[in-house]
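Down below is the structure, laid out as C-alpha cells.
Each chain you see keeps its place in the complex, though not every chain is here.
So that you can tell them apart, the chains are marked A, B, C and D in the order they are listed, and the count of residues begins at 1 in each.
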Amino acid sequence: MDKQQIEKLLEGVRARKMSVARAVKQLRHMPYEDLGFAKIDHHRSLRQGFAEVVYAKGKTPQQVVAITRGLLGARTTHNVLITRANEGIFRAVRRLSRDAEFHPLSGTIAIRGNRDIVGKGTILVAAAGTSDIAVAEEAVVTAEVMGNRVESVYDVGVAGLHRLLHHREKLAEARVIVCVAGMEGALPSVVAGLVAVPVVAVPTSVGYGASFGGLAALLAMLNSCASNVSVVNIDNGFGAGYVASTINRL
Amino acid sequence: MDKQQIEKLLEGVRARKMSVARAVKQLRHMPYEDLGFAKIDHHRSLRQGFAEVVYAKGKTPQQVVAITRGLLGARTTHNVLITRANEGIFRAVRRLSRDAEFHPLSGTIAIRGNRDIVGKGTILVAAAGTSDIAVAEEAVVTAEVMGNRVESVYDVGVAGLHRLLHHREKLAEARVIVCVAGMEGALPSVVAGLVAVPVVAVPTSVGYGASFGGLAALLAMLNSCASNVSVVNIDNGFGAGYVASTINRL
Amino acid sequence: MDKQQIEKLLEGVRARKMSVARAVKQLRHMPYEDLGFAKIDHHRSLRQGFAEVVYAKGKTPQQVVAITRGLLGARTTHNVLITRANEGIFRAVRRLSRDAEFHPLSGTIAIRGNRDIVGKGTILVAAAGTSDIAVAEEAVVTAEVMGNRVESVYDVGVAGLHRLLHHREKLAEARVIVCVAGMEGALPSVVAGLVAVPVVAVPTSVGYGASFGGLAALLAMLNSCASNVSVVNIDNGFGAGYVASTINRL
Amino acid sequence: MDKQQIEKLLEGVRARKMSVARAVKQLRHMPYEDLGFAKIDHHRSLRQGFAEVVYAKGKTPQQVVAITRGLLGARTTHNVLITRANEGIFRAVRRLSRDAEFHPLSGTIAIRGNRDIVGKGTILVAAAGTSDIAVAEEAVVTAEVMGNRVESVYDVGVAGLHRLLHHREKLAEARVIVCVAGMEGALPSVVAGLVAVPVVAVPTSVGYGASFGGLAALLAMLNSCASNVSVVNIDNGFGAGYVASTINRL
C-alpha cells in the first residue's frame, strides 16, 4: 500500500464511503504492504536493470521454465539470470525466449531484455587458474546481466607473477575487481596490494587434499593482509558479480 | 499504534479534525508502531511473569546495576534474572534490591518480585556429573524465575544406570525435562527413552582432550536416537530453562 | 511382570503352591519385566495416537514391507510412518495397506489408521527457502501422523522480511513452531523473536561451499540470540515434527 | 622510473652523456622502480586522505611511538590510525601528537591531520548486540579517519526486529553498510534484504560454546541468502571500515 493508496483510503473515510471499521482492517494489513519489500524489489529491479535470479540446481527444466515464464510474463523488458543450469535447461528456456543465451563455461543462462549499462565503471574479473574459470564466468555473466561493462583476465596465478603484472593496466582501470582463486587463494592479496579499489574475493573448490573443498582458499582470503578485500562463499561467482554490481552502480 | 489508536485517527479524519496529509504521515510510521514488538514484549513479560535477563559476563558491576535499575525502575513487580554473575556483582545489585538472591553454583542472581507459578507442570533438571551442576543450576534458577516448579536430580550419569533409574518416578512426573551432560553427552538419549515428554538437552564443556570444549557432547545430543530430544548451545543452562518454561506454560 | 502377576505369584507362595526358591528365581527376572519399557511404549503409542516409525533409507522395499506388516499385523488401528522412502517402497507398502499415502516432497509414507487429533493447538512449520521444503514436509507429515493440526508457510527467508511478516497471524496462532532453514539458518532467530512459544529449529544441508553440509545453519541456530529456540539434527524434519508433537500434546 | 625519466636517460645515451653500460645498469633496476608500488602507495595515501595504519597488539608503547613518529615525521598533514591499542599506548602517542584521540570502546587511536571528507555518501555501521560494539567502533573510527561521514545503529539484533526497523531511514540513506554481529550472525542477511547497497559483514567472536570463537557467525554470513553481502575476518572492524571506505570513495 503506497502513499496514493493510503490517501485514497483516507479520502474514502473522510467522504464516509468507507467505514472506520473497514479502514482499520485494511490498515492493519499495512505494515507489510507499507514495507512493501516485494514491490520495492520489483521497482528497483526494473529501474536499475537488475535481473531476477533463478538458482537452477536441483530444479527440473520444467520448474525453471515455469519460474522464468512467471518472471518474464508480467514484464517483458526484464532481465533474467539462471545460474547452475545446463544444456537441457537451456533448450527448455530457449523455447520460452529467443533472447536466452547459454554460457556453457559457467552453466549460466542470461535473458537480457534490457542491455543498458548502469554501472559507472568497469568490473574486472581475475581468475588464478584455468580451473577457476567456471566460477569467474558466473561472476562475469552476472555483472553483465546487471548492466556492467566487464573485463576478465584468467590464468594469472601468483606463482607466475609476470602473468598478472602483464595486466597491470586493466587492474589500474577497474572500478571494482572480482578475484577468483582456488588452492592457496593468494590472488586477492596480491591484486589488492596493486590497486586502491574494492576487491571481492571468491574462493573456489578447485584443488584436492588439504584444500578441503575450498576451505583453504576461503581462510586465506579472510586473512588477507591487504585491507581492501572482502569475501563471498566458496564457488559463489554469482554473489561476487552481484556485490561488484551493487558497488559499481554507486 | 494499536487498534484503538488507528480508530481514533480515522475518526479524526472522518470528523475532519485531522487532515488527510497528516494522517498519511502518521500512518506511514505505522509499520513499526503497529508491529510494536517492544511493547508486545513488554506486555508479555508483565502478564506472564517472565523475567528480563541480563548477561553479566563482560560487564562491570556498575553496568549491571544500571541496567537492572532501569528494568526495575519502571515496573517494580517485575522479575529480573542476571546470568554469569559473581559475588561482586551480587553485592552491587543487592544494594539496589533486597529481593536479590545469589545462586553461587550457577553464578546467577534472581530478583523475584513476582513468585506466581505460571507453568502447568514440573520441570525436571537432570545432570550427568557433579561438574555439570553449574550449568544445571542455571537452568533451575531460570525456570524458577520464569514461574515454574522445578525438581532436580544430579550425578545420574549413564555409566551407573541405577542412579538414574532410582529417580524413575521423578522422570515420570515431569512435564518437561532438561538434561545436562558433558563428556559423551549420553544422558538425554537414555532419559528420553524412558519418558514421553519433551527433553531439552544441554551439552556442557565438562571434559578434556577430545571433548573439544563440549563439541563431543553437542554432537552426541544432536544425533540422539531418541526422537523427543532437542538441543541448545554448549553450557547454555539459561536457554534450556527458558525453552522448558515456554513449553511448560502451554 | 505387572502388579497382577506379582500378586498372583505371592498368592502362590502364600498358598504354598509355589516354592520360595522358584519364586525367588522368577522375581530375579523381575527388574526387566517390571521396568517393562516395551509395553509402556506400546500402550503409549496406542493411547496417544503415536505412530511407529520406519527409517527406510538403506532398507529394501521387502524389508520395509516386512517391518510394516509386523507393526500393522498386531494392531490394525495403529498409525505407521515411513521416512526417507521412495516411489518403489510406496508401491510395495501400498499392496499391504490401502491407507498408505505417499508424500513425494518429503519421501514419506503415512498409514493413518487413527486420525484423531491429540495435539492441543496448531503446529506451524516454516521453511526459509523452496529447497528446504523436503525437510519441512517431513516435519509436517510426522506431526500430522502423530495427531496434530499442522499449518505451513514456505519461502519466508529473512532476506525478504515482508514474506515472513505477511504470515504474522499464523505465527501468532501457533502453539509450537518448527523452523526449517539451510544456508545461514537465520529464520529461527527472527521467528522466535516474534512469538512467545517454543521454536524447534531444523538446519538443512541446503547450500554449498562454506555451508559444509548444513554445519553453518546448525551453528547459527545453536547460537540463536532468541532464547526460545532449541535445535535438532541437520535435515531431521522427522525429529522436529516429533518434538513439536510431544510439546503440543502437553 | 616513469616515462620522463626513461626519456631523459635515453637522451643522455643518445647525447653520449651517459655510457651504455651505466644505462643498462640503471635500466636493470627499472622493473621495480617502474612498478614503483611504494611510491604509488605513498602518493595515494597523501592524495586521498588515507591513513597509515599501525596494528598495536603485541607491540610495546615505545615501538608504536617510533613507528608513528616515522609516519608523522615525513608528512605532517597525514592521518594515522592505531588499532588494538590501549590507554598506555595512547599516553605515549599523545606526547608525540596533540591531535591523537583515543576511542576506548574499540581501543583505537586516531591522529587526524586531515579531516577532509572524501567519501561520497554515508557509511552506516550496524551492530547486533551491545557486545559487538567494540568491533563496530573500530569500523566507525577507521571509516572516519579515512574521510567518511559515518552513522551507527547498535543493539539491533534480529530477535527484536522492531529495533532494526526503527532505523529504516538510516538504512535507506546509507551508501554502504557495515553489519557487525556475533552469535548466529544473522543481521547482514536481514539488513541486506532491506537495501540495495553493498553490505560488508563482520562476524565477531561474541558468543560461547558452539560459536567457536566467531566461526558460527562467519559461516552464517558467508552463506547469506542475500546477494549483496561480502564478508571480512572475525572481529575485523578495521577491515570492514577500510573496505567500506574504498567503496564510498568511488
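As a working rule, contacts are C-beta pairs under 8 Å (C-beta built on N, C-alpha and C of every residue); 3 or more make two chains touch, one makes a residue touch a chain.
Since this is a predicted model, take the numbers as computed values, not measurements.
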Full complex stoichiometry in copies [only 4 chains shown in place]: 8
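Here is the rule we go by: only the chains that are shown with their structure count from here on.
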Shared interface numbering between subunit C and subunit A [over half = same, under half = different]: different
Subunit A and subunit B, separation of their C-alpha mean positions in angstrom: 41
Rounded Å distance, subunit B centre to subunit C centre (Cα mean): 25
Shared-contact residues (touching 2 or more other chains) in subunit D: 160-161, 165, 193-194, 209-211, 222-223
Residues of subunit A that touch subunit B when the two form their complex: 3, 6-7, 10-11, 13-14, 16, 20, 23-24, 27-28, 30-32, 34-35
Residue ranges of subunit D touching subunit C (in the complex, touch as defined): 128-129, 157-161, 182-186, 189-190, 192-194, 207, 209-212, 215-217, 219-226
Subunit C-facing residues of subunit B, complex: 35, 37, 44, 48, 53, 120-121, 165, 175-176, 193-194, 196-198, 200, 218, 222-223, 227-234, 238-240, 242-243, 246-248, 250
